[in-house]
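Got a structure here, written out as structure tokens. Questions coming.
As you look at this complex, bear in mind that one protein chain is not there, while each of the others sits in place.
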Amino acid sequence: MCRWLAYSGSPVRIEELLYRPKHSLIVQSLHSDLGAETTNGDGFGVGWYGTGDTPGLFRSVEPAWNDANLRELAAHVDSPLAFAHIRASSGSPVQQTNCHPFRHGRRLWMHNGVIREFPRVKRDLVLAVDPSLYPEIIGSTDSEVFFFLALTFGLEDDPPAAVERAVGLIEEVGTAHGVAHPIQMTVATTDGASIWGFRYSSEGSSRSLFYSTSVATLREQHPEVAVLQELSDESRLVVSEPLGDLAGAWNEVPESSYGVIQEGQDELRPFAPKVPSRGVAITRSG
Amino acid sequence: MCRWLAYSGSPVRIEELLYRPKHSLIVQSLHSDLGAETTNGDGFGVGWYGTGDTPGLFRSVEPAWNDANLRELAAHVDSPLAFAHIRASSGSPVQQTNCHPFRHGRRLWMHNGVIREFPRVKRDLVLAVDPSLYPEIIGSTDSEVFFFLALTFGLEDDPPAAVERAVGLIEEVGTAHGVAHPIQMTVATTDGASIWGFRYSSEGSSRSLFYSTSVATLREQHPEVAVLQELSDESRLVVSEPLGDLAGAWNEVPESSYGVIQEGQDELRPFAPKVPSRGVAITRSG
Amino acid sequence: MCRWLAYSGSPVRIEELLYRPKHSLIVQSLHSDLGAETTNGDGFGVGWYGTGDTPGLFRSVEPAWNDANLRELAAHVDSPLAFAHIRASSGSPVQQTNCHPFRHGRRLWMHNGVIREFPRVKRDLVLAVDPSLYPEIIGSTDSEVFFFLALTFGLEDDPPAAVERAVGLIEEVGTAHGVAHPIQMTVATTDGASIWGFRYSSEGSSRSLFYSTSVATLREQHPEVAVLQELSDESRLVVSEPLGDLAGAWNEVPESSYGVIQEGQDELRPFAPKVPSRGVAITRSG
Partner (left out) sequence: MCRWLAYSGSPVRIEELLYRPKHSLIVQSLHSDLGAETTNGDGFGVGWYGTGDTPGLFRSVEPAWNDANLRELAAHVDSPLAFAHIRASSGSPVQQTNCHPFRHGRRLWMHNGVIREFPRVKRDLVLAVDPSLYPEIIGSTDSEVFFFLALTFGLEDDPPAAVERAVGLIEEVGTAHGVAHPIQMTVATTDGASIWGFRYSSEGSSRSLFYSTSVATLREQHPEVAVLQELSDESRLVVSEPLGDLAGAWNEVPESSYGVIQEGQDELRPFAPKVPSRGVAITRSG
């Protein structure tokens, strides 16, 4: 599986997010404490908003811990909203087009987890992608197909509803093919303004997901931590694994729920897959 | 498009095929005289038979002319049957899974040309691939989908018939989507014993394809060329572009035809696409 | 050899420099008209000033024309001073540490040309590098050693004098080893404020070098060219090959001279190598 982080708040130098924290994503790429795999060396990606109409994407198949270009980019770009992802392949090839985050227009998407027995269900899932979106699928991962299913079901209008329908479809197709627990996931997606973070798995035992406590609270508790002084009160991190030991800094997102980091009050709500109303075509195996 | 060569005959060091000839494939990767593009620097691949049950594959996204590992492999491996391909991308990403040759069991496949307006027809073509083969498609090129269509239509039993049906389907789907000249191709495929080389295009003006004259004849005409003395009478090269100036050494494969390099007498026959008997599902666009 | 450009002026999106012009550097990487090699596919690099204390560096061994990360970076970063370089290796390995520009503190350096018979003279040249700078040499090219010689001779204080001494040393060492024409070069270097561009060769027949005419003049002559309207009067390009056909837009830098793009009046002056005052140690060959 993988590790990821999503940041929203005061513009920060990307290296502050990726390299500085004690348990930074780069450190996790070599030694993850909570991940299903301890090494996440099968490529990485960063997506950031700033200059330009769409978010920038930097994705590479080198291990993140030694990538000179990632270090340069991170040291020379500021952003108020950034995604970062390190990959441990669950089977599909290590290539740039399989690295997260995935992008469609102004949207980014990243996933930690797996669509189980993907080779068996892939054809039926791909067929459910809107034909007008189909040509944009250029990689070979479960995560990218998942993204295009969510887009098919309205990710640009109502992200939680779209993800619930996409997961509903994945579970229906998986079940039809005899897959026990079709999906395991944490997902982050954004339109460049809000961030939605989902935690769910068919078996009810999902990959970890945390969000940072309010910066104002943290700043009060930890006057000694310099970087906190520079961040606005609205700044938030959502991560698959805490980046530091700061007591009281990290809250776990509960099972089967999603959070929204947005202007105004953030939200935390229950997540429940929905079978899409139109029927699903299932290929008979064997 | 691309450049390729196929060799069958006495076991030769692969570097004799790739680096030694005056207009070798490596030289062509920098400056092709006959190709649609003059530079073919978007990856390459070599497939060879020898040790092991299946052919070996070495594919890389670096330009072939500077790849140290290709030089090493070529200098240390002998083979009686080898394919080599240099790529100039017609749009799909430069990644290892998009490099030719493609492999299925003991079969290799490589293609120079294009399925025109592939993004528009890809979904219908992919749907026509046998569902049991579908999960093996791991790249994103037209050439790989073409290979899996040929496999679907019986490439392992009757290569010319299978390729004629695959091309028939591609032309039918293309025409249904309003594509003027759906396919342009030279293709080489092998089972490790015989080599089939196809030359065809919907518009009747196909990429170049040449095969070498019999070694016995060449040896008589050119006693001064050392390497010819070492090759058996049965040795043959099929190439998208001649590798040298040897007068009388290269014959062009005629339009809409295919050749077979095989034990016994080689053959040259007409090629005509056939619409597969079962109907084709067409996605309505717009 | 290579192709390069240096830009100074109004902050521009880097893609405007790299991809938009008719004969852009990316186009030149596939088909250079004036270069010693027609293909420059052995790596590339971009250095830019903006966010951060030192310039950012993005260097890669993929051909520039197909590098997705270069496209992303160029589309999402603005800079008032940028260097870009595409490489055609003259022998040393294609690896990131051999890609230009090279960096030391806030300085960038790039070179088109060659130190002739570099393997024969390399040891003596490397020995002349200041021991405190020596550990920073991490690649294996002539161009990087040339940079460190210039640093040794005072590049940070007086760039023209330092380059003249470095070239003087290279010619002295080359001559001592019996090399006919020890150096061929165009060089660009910058401290983040001014740009120095040098054109010289031992044989008096140097690689081409051009600088753009004043934007004010161009704007008057070409009211139809949109991008000119947005650039400040001070904006300048120095290039190894003109990027477009705009009549009157490009002036050739004369043989054995250098130009300075700087605040206030730009300058064009003669360049003459100087043998460094301290003696040079020469290894006796054979």
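Which chain is which? They are A, B and C, in the order written, and residues in each are numbered from 1.
Throughout what follows, a contact is a pair of C-beta atoms (placed from the backbone, for glycine too) under 8 Å apart; a residue touches a chain by one contact, two chains touch by 3 or more.
Computed from a predicted structure; not experimentally measured.
Engineer: So there's a chain missing from this view; which of the remaining chains does it actually touch?
Structural biologist: By the stated touch criterion, the chain not on view contacts A, B, C.
Engineer: Pick from C:S214, C:S232 or C:T283: which residue touches the chain that isn't shown?
Structural biologist: Of the listed residues, the one touching the omitted chain is C:T283.
Engineer: Out of A:P80, A:P93 or A:G113, which touches the unshown chain?
Structural biologist: Result: among the candidates, A:P93 touches the missing chain.
Engineer: Tell me which residue among C:L127, C:A161 or C:V260 touches the hidden chain in the full complex.
Structural biologist: C:L127
Engineer: Touching the absent chain in the whole complex: find that residue among B:Q96, B:T186, B:S202 or B:S235.
Structural biologist: B:Q96
Engineer: Out of A:N66, A:S214 or A:S232, point to the residue that touches the absent chain in the complete complex.
Structural biologist: A:N66
Engineer: Even though one chain is hidden, which residues of chain A still touch it in the full complex?
Structural biologist: Its contact residues with the unshown chain are 30-31, 38-39, 41-42, 61-63, 65-66, 68, 89, 93-94.
Engineer: What residue numbers in chain C mark contact with the hidden partner chain?
Structural biologist: 92-93, 95-97, 119-120, 122-123, 126-127, 131, 134-135, 137-140, 283, 285
Engineer: For chain B, enumerate the residues touching the unshown chain of the complex.
Structural biologist: 13, 48, 50-52, 55-60, 68-69, 72-73, 75-78, 96
As a working rule, only the chains that are shown with their structure count from here on.
Engineer: Roughly how far is chain A from chain B, centre to centre by C-alpha average, rounded to an integer in Å?
Structural biologist: Their C-alpha centroids are separated by 40 Å.
Engineer: At least two partner chains per residue is the criterion; list those residues in chain A.
Structural biologist: Residue numbers touching two or more other chains: 96.
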